[in-house]
Every structure is written in C-alpha cells, then in structure tokens.
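What you see is the complex with one protein chain gone and the rest in place.
Per-chain numbering from 1; labels A and B assigned in written order.
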Amino acid sequence: MAVMRADGPHRKSWLQPGASRLAVILALLGAWEIAARLYVDRDFLSPPSIVLVSLGDVLGTPGVPEALGLTLYELTIAFVLSVIIGLTVGLVIGLGRFAHRSFMPIVLLLYGMPQITILPIIILLFGIGAPSKIAFGVSHGVFPITIAVAAGVQNLKAVLLVSARSMGASRWQIFRYVVFPQMVPSFFAGMRLGMTGVLLGVLLAELYVSTAGIGYFTGIFTQNLDSAKLLGLVSILAAMAIVLNEIVRRAEVHYSRWRA
Amino acid sequence: MRRTRAGSTGRFWSRVVQLAFLACLLLLWFLATTEWGVNQLLLPNPIAVWDQLLDVVMSGEFVSDLILTLEELAAAFAIAISLGVTLGYLISRSPYLIKVFEPLFAGIYAIPIILFLPLYVLVLGLGPASKVALGATIGFFPIVLNTIAGFGTVDQTLQKAARSMGANGIQMFRYVLFPAALPVMLAGLRIGFTVALLSVIGSETLASLAGLGHRIVNLAESMEMARTFAYIVFVVAIVAVLNTVVSRLEARGRWR
Partner (left out) sequence: MQSPDPVIRVRNVSHQFGEVGEARYVHALMDTSIDVARGELLCLIGPSGCGKSTLLNIIGGLTRPTTGTVTVSGKPVRGPMPRDLSFIFQENALFPWNTVFENVLLGMTFQGVARAERQDRARRALEAVGLAAFGDHYPAQLSGGMRQRAALARALSLQTDILLMDEPFGALDEQTRIVLGEDLSVLLSESKKTIVFVTHSLGEAVFLADRVAVFSARPGTIKKVIAVEEPHPRKPAFMTAPKFHALRDELYNLLHDEIRKAMSESSGLPRRYAESGGAQA
C-alpha cells in the first residue's frame, strides 16, 4: 500500500521481475540439489545434476524417442482435428439463435463431464495404439474451441452489423468482413484452451496404457526405482507441453492485436 | 443472423429439441445393443447398465471406494487452500512479487500437472498419499492465482479512503481488503476444488489400488461392461453433485 510514501530514489530498478523469476527457479533447483545430495535417499529424488546427465540415457533407451515422437504426432493430429471440428460446430451453433439455444446447453453439459471416467472404455474400444489417444485428446480439446467460437460469433456488436448493412453489404460480405474477423480473437483464445485440453487428453491416455508408449516407460522407470530417468522423461514431456502452449499463446496474442 | 422466434415460445422449442436429442441418443444406444447386434462386450445394454447401477447403490458396494476418494479429496483440498491462500496473500502485498510469481504460477498451471503422477507414485507409493499430494499440487494453482488477483486488485480509492479515515493495518484487512478480495478468492476455491477432484479420480484411474477411479479400471479390465458403465454414471453423478454444492456455496459469498 504505497499511499503514504515519499517518492525517493527509485530502488531496485536493476532487478527486473524476469530476472527475479529466473533467480527464484535457480534457487529452487539449488535447494533441490542440496537436499537430494545430503538428506534424501538418492533412489527417491535425484538431484537435478544427475537428471540432466541422465537425459542422454533416457533418450538413448531404446523405444523412448519413438514413443516421444508418437506422442507428438498424436498431439498434432488431435489438435488439428479439434480445431476443424470445433470451428465448424462452433460456427453452426453460434450463427443460428435457435441452434445456439438448443445445442449450447448440451455442449456445456458434455464439457463439464469428468471424461477421465470413460478413459478405460475408450482404450478398450479403440485399442492401445494412437487412435485412442487421439480420440481422447480430441474429446478434451474440441469443447473449448466450440464454445469460444460460438461465443465470439454471438458477441457481435449490433452497431457493427447495422453499420455494414446500411452500407449495402450482402449476407456473405457481412460474414466475411464483420462476423469472421470479430470472431478471430475468441477463436484463438479457444485454441489456447483447446491445446491445453488436447495435451491433457493425449497425455492421460498415454500414461494409462502401460503396455506401450510413454506409459510403458514411466512404468518401467518406476518399477526400477530409476527416479533420474523418470524425472528426465517427465521433464521432456513437460517441455513439450510448454513449447506447444507457448506457440498457440503467441499466435493468440498476435491475432488479437486489435483488441485493446 | 437469421431472425427466430423470440421469447418463451423459442425457449420452449429449444427445450423440446434438447430432450428429443437426448431421447434419440438413448434410443440409438438401446437399438444398437439389442437389434443391431453391437457386441455386448463393447457396449452394454442400457437396461443392463441400469440394473447394475441399482445393484451397486443398493448393495452399498460403492461406499468404501467413495469414502476413500472423498478423504483424498478433502486432504488435498485442505492443503491446497492453506498453502494457496497464505502464499497468495503474502505475494499480493508487493507489486514486485506479483510480477515475479504470477507468470510463473500461470505458466506451470498451463501444463497438465498430472504428468508428474509417476514421480509422486515413485516417492509416495500407490496409496492415498500420492493422490493427496498430486491433488494438492494441482488445486494449489487456481487458488493462489485467484488469491493474488483478489487481494492485488483492491480498488486504490477504497484503500485511500480508509487510510484517510484512520484505518490501521488490521482494520484495513478486515473491512477493506478481505471483503473486496472474497468473490475472486471464492471463485478460485471453486475451481481448485473441481480440479482437485478430477485429479484425485484421474490419479486413481492411472495408478492406484483403491478408490472410485480404480474401481472403474478394475471392472473394465475384467470386461464387466455393464457394471463399468454403471460406475461411470455413478461417478459422473457424484462429481456433478459436488460441483453444484460448491458453486452454490460460492454464490453465497458473493456481494457483487
């Protein structure tokens, strides 16, 4: 509460928040390193230095790079499918008021359902290969996109429509030049959430299947109490998730520039 | 945009379409398993599912799993609240700390933290401890982020007015900061609850020896499809009820 303070010389101007954040992360890593080396049983929690070294081992383990590649493939396909389906359904629902009132509640109801409960069924039905992972990813990713697109279309300012019509725009022109651009920022926001959903769905499915893919290796590393390799594998997946999220986020920021 | 029936007639027909849609789905499901010869091992008969559901509820078979899941949830949520609210309030006191930590937390929250379940299982085993730990971890983030937002964005004019009237630190917290932050914080608690619940069920599904999630996996692997579906319906209902209760509680705390 800086209500009562003389504005003296500005302190800490060299300590940017970004640098501090990095410092916090490094401090945490440092504490982890010390704790792991001195106090905790090496088997349970490896220090970061060991994890870094074993990253090479992890990638060298036969089957791991393939599993990672397959996961990336599943993520990409699931995301693309989610976008296509989400955009289509979202436009259909959003553009018609009756369609919106009828079907949106159904969409929201399905979105709220805990999908993890049907994961065992999905695997039984679609098998342990890529299709089931993609299906589960799509079922998580399609809803935010649909909802965001429908909302973006619905939230059109009436004055923009009236203005366009007064200038003689046809229905197609109104869609292309007024409705669609209006909807784009929401679309990208929906895609960001959709990517989070796809990541969740695909990775959940991968972790569930213990006979192949990532789930197989997490199982092996856990059984062998190889915490270094496990941490390494999980870190690679986390990094993948961060990068994919960041890509979509940057796209969203770029295409939403006209919004204040 | 097409002009449609406005007002209550429109709403009525929307309801009709929704119910018709759901009825159609049920009908298709029924037909698929009885007339069209879809393998009962893949898709059980809706009547069979209903029978199994009644059996589960009447026999009380669900009780031990439900209690375990709820206990894990309660513990996870309690930890998440304690850490989230405390840390969130402390961070909100300094704009600098907010700038450092808020993006950090938001960034971590964006990845599926359930990824780290194998690590928790490695360290804490297949028992409830790993579920509680993961649930607390996942539930922590929306709570801390919303607490930071709630306390960090209290209208400056209100704080200025209170100071000018002589409010001390405790009075400022009790009469200004806390009531102002409460709605946002409660929303964070609601979200935290929901994700903690999903996390607990999820980790029971992936790596556990007991609990509702594990029960579904068990039944599915034994190919007892009708009973599996029954439990899925049951769990979905439980989740819906819990979420509704929490939403109602949140609405009570709102003054906006």
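We adopt the following convention: contacts are C-beta pairs under 8 Å (C-beta built on N, C-alpha and C of every residue); 3 or more make two chains touch, one makes a residue touch a chain.
What you see is a predicted model; the values in this text were computed from it and never measured.
Contact with the chain that does not appear here is found for just one residue of B:53, B:162 or B:225, B:162.
When the full complex is taken into account, the listed residue touching the unshown chain is B:180, out of B:117, B:133 or B:180.
Residue-level contact of chain B with the missing chain is found at 155, 157-158, 160-167, 171, 175-176, 179-180, 182, 255-256.
Operating definition for what follows: only the chains that are shown with their structure count from here on.
Residues 1, 3-4, 12, 17, 20-21, 24-25, 44-45, 95-98, 101-103, 105-106, 112-114, 116-121, 124-125, 161, 196, 199-200, 203-204, 207-208, 218-219, 221-222, 225, 227, 230-231, 234, 237-238, 241-242, 245 of chain A are the ones touching chain B in the complex. Of all residues in chain B, only 1-2, 4-5, 10-11, 13-14, 17-18, 21-22, 42, 96, 99-101, 103-104, 107, 110-112, 114-119, 121-123, 156, 159-160, 163, 172, 197-198, 201-202, 205-206, 213, 216-217, 220-221, 228-229, 231-232, 235-236, 239-240, 243 touch chain A in the complex they form.
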